[in-house]
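Note that this complex is displayed minus one protein chain, with the remaining chains in position.
Every chain is named by a letter (A and B) in the order it is written, and numbering of its residues begins at 1.
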Amino acid sequence: MTGYKVIGSAVQRSDALGHVTGRTEFFEDLNPPGLLHLKMARSERHHARLAGIDTSEAEKTKGVVRILTADDIPNNLFTPLKLIGVEPDDEPILAEGTVRYRGEPICAVIAETEAAAYEGAAKVVVDYEDLPAVFDVEEALREGAPIVNEHQRTNFFTYEGHHCRRIRFGDVEQAFAQADHVFEWRYQSAPIEHAPTETTGCIVVPQADGRLRIHSDTQACFFTLDNTALILGTPFNKLRIVGGTVGGGFGGKVDVVVEPVSCVAAMLTGRPVKFVYNRREEMQVSSPRAAERIIIKDAVMSGGRITGRQVTLYVDSGAYARHSPYGTTKAAAHLPGPYAIPNVWADCHCVFTNRTPSSAMRGFGVTIADFALESQMDRIARALDMDPLQLRLINAYRDGDLTAHRKPAEGTALIEVIQKAAEMVGHDLPAEFQEMSSWQS
Amino acid sequence: MAKLKGRGYASVNYPTGMNLGGDPSQALIHSTTTGTFVVSLSSVDLGQGLKTVVAQCAAEVLGLPFENILIDTADTDTGPHCMGTFASRGTHRVGNAVIMAAAEAREVMLAVAADELEVDPGDLETDGTGFIAVKGAEEKRIHITDLALAAHFKHGRTISGRGIFLKEQSTVVPETGEMDPDSCQAHACTVAVVEVDDETGVVEVLEMHNAYEIGRALNPAMVTQQVEGGAWMGMSHALFEATEPYYPARDHGPADFTEYLMPGPADIARQYSVILERPADNGPFGAKGIGEMTANAPIPAIANAIFDACGVRVETMPFTPERVLRDLDALKGTT
Partner (left out) sequence: MPSSVVNLTVNGREQEFLARPAESLLTSLRDRLGLMAAKRGCAQGSCGTCTVLVDDKPVMSCLVAVETIEAAEVRTLEGVADGERLDEVQQAFLDGFATQCGFCTAGMIMTAEALLAENPDPTHDEVVEAISGNVCRCTGYRAIVAAILDAAGRRK
């Protein structure tokens, strides 16, 4: 008994009444008078120089109020993680001279109606000069590959002078030399969309005191506010974000992609502006979970003890960094999985390619790594003709074990969840495995 | 033609909090004149239930009914800073900040009650009903509404509190990867039972058994929501989802829900879930974050179940009928 009164009890969700009555207010449920609509003209090429942008026909479209290009954005180049010290700024709000992925925003069309904004966007004529593009992470890292993003200088994100995020723990080469078995397999994933039922968007409303009130479905209000202020070059207190109720995020709504340009539009027109992704944009232009390629090589003794694990991991960041350098470090921190392996070597590459930038998504850095790591465990068990749960229990990390990133493990409970799952499905474990514990070595 | 059944396992851990830390969240709490406590935040509820769970934290610390708590979020003019809702940090960071704020407010609440009841604050207790009473002399008590009125109009005191949680930022040693990435780790083991149609390559997930260790289940019904919804998303990732189905080719990109497939209500597996608790020292009431991790174990559990069912080792996500069928054909030596 915990003695708690409220903690541990299934109290009704405080937001549920609003949901079942339709009274919950999402950002798009605001309809300020004089609202303008913003839609993007986007790149149709994977990688191209912009030889010319002709907005003259678009401007003549009935209902179009104004068209924004890169010149209208005060600090056009940014990267969202600059707030925690990540450099360099590598992504324009609106394309400047070059487009680096199909779907990249080029011009923002502001109009009296959504239909007029779409029509205007369709009438923007862009003259492209195609540049060589690269789509595969390993091809992108080859000598002579076309450079995706000049601001990054290379097709990989640089970690304090290193071409990847490294883990070096023990001596894997020695482990391979002394192992009874060496297993090496590779795994691949494709980009995955968050697909929230509510798409990404915001409504910016100019206020009486000259400030801007931003109604947004951002997952991080101040993160969005601070990034937006830096892009606008305004004092931070010019902006106010109102949000907190989001129709599904899953990591897709922390990229700060709709608010800055909408604020510029509101400042230049003096009117409220809405920019909300349509479903197609949400699917193909909003950043997905990165595709990953993972190669795992293990040194294994005949009793099932894994003595060394070498992991080469490629995160496909797409054309810009966004949150992928962070996710790649998170992947490195997760290796070699929840197992006490004395020798670990990992190279985790954050790679730029000419595709939609990937970014945060529920568990990124870990989700795809777990697919690879736990498939690997199953294959090892089958190769050794061992029970897959016993193999995991033999190798499970426990309190006091030093992780590969050199932090003593605490609060571990891998053994207990395995034992519980075995019990749930009637998977018999021998007594010695049933008696194991995470907090006794 | 046959439907082949198999079972697969996966066990995982998952970190709580922004990787490497350095991600503070704040909470401010104050009592209205009639004893409702308003918790001011700028934190975002994506549907995971943050507003509910931090209200539970505040009620527990104050020793008041859940109904006495209002959550006011998210407005950057009125709510103090929060780094955001991501990295399974909301319950942990914001929960801790709210606990700290509520503890400070509770101290004032008891001090004012001690004045009103003419006793020592140390002799007072709360029982969750709304009364502050003298230990061992329950008839000597005051209701929070009367207390808040007295604090405001008689004593001139604000019953309020401030809270913040920050895990200091860790830097990575770039040569070795030495770092302190997380506040704690939650754990899960999923067992998936699948059926593979060897004529079509279609994989159906029949059952998912989920054992989770999450420190403390602050609201067990909402924990179950995360476990079930996450297992569904994991199954969806495993079998259906890709914005570029023939990655790295950029062709065939789905543009809407008729092309970007996910399991519908007819495709869901029977789910069985058990929650274990090993409270984390630094968690709010011991809680660890579980929002994100629930999609993780199902993916390899399904991959391993497919192998168990039909001998196909899927190495590329998603495990579409086309991929499974091609591998089945390769196994049989037919094309």
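Operating definition for what follows: a contact is a pair of C-beta atoms (placed from the backbone, for glycine too) under 8 Å apart; a residue touches a chain by one contact, two chains touch by 3 or more.
Remember, it's a predicted structure, so these values are computed and weren't measured experimentally.
Colleague: Based on the whole complex, identify which of A:S9, A:T158, A:T234 or A:N278 touches the chain you can't see.
Modeller: In the full complex, the listed residue that touches the missing chain is A:N278.
Colleague: Thinking of the whole complex, not just what is shown, which of B:G229, B:P279 or B:P321 touches the missing chain?
Modeller: With B:G229, B:P279 or B:P321 as choices, the missing chain is touched by B:G229.
Colleague: In the full complex, which of A:H19, A:R49, A:R142 or A:R186 touches the chain missing from this view?
Modeller: A:H19
Colleague: In the full complex, which bits of chain A touch the chain not displayed? Write them out.
Modeller: These residues touch the chain not displayed: 10, 12-13, 15-26, 28-29, 31, 194-199, 245-248, 250, 278-279.
Colleague: Given the full complex, what residues of chain B touch the hidden partner chain?
Modeller: 46-49, 221-222, 224-225, 228-233, 256-258, 262, 264-266, 268, 271
Convention: only the chains that are shown with their structure count from here on.
Colleague: How many angstrom lie between the centres of chain A and chain B, each centre taken as the mean Cα position?
Modeller: Centre-to-centre distance between chain A and chain B: 18 Å.
Colleague: Note which residues of chain A are touching chain B in the complex, please.
Modeller: Going through chain A, the ones touching chain B are 4-15, 46, 84, 102, 135-137, 159-162, 165-169, 185-193, 195, 218-223, 225, 239-251, 253-254, 279-280, 283-284, 288, 291, 316, 326, 329-330, 332-334, 337-338, 346, 353, 355-356, 360, 362-363, 365-368, 370-375, 377-379, 382, 388-389, 392, 396-397, 404-407, 409-414, 416-418, 420-421, 424-425, 427, 438.
Colleague: Which of the residues in chain B end up touching chain A in this complex?
Modeller: 7-15, 19-20, 22, 42-47, 49, 51-52, 55-57, 59-60, 63, 66, 71, 73-77, 79, 81-86, 127-128, 169, 172, 174-182, 184-185, 187-191, 209-213, 215-222, 230, 233, 237-238, 241-245, 247-250, 253-257, 260, 262, 272, 274, 276, 278, 280-281, 285, 288, 291-293, 295-297, 299-301, 303-304, 307, 313-318
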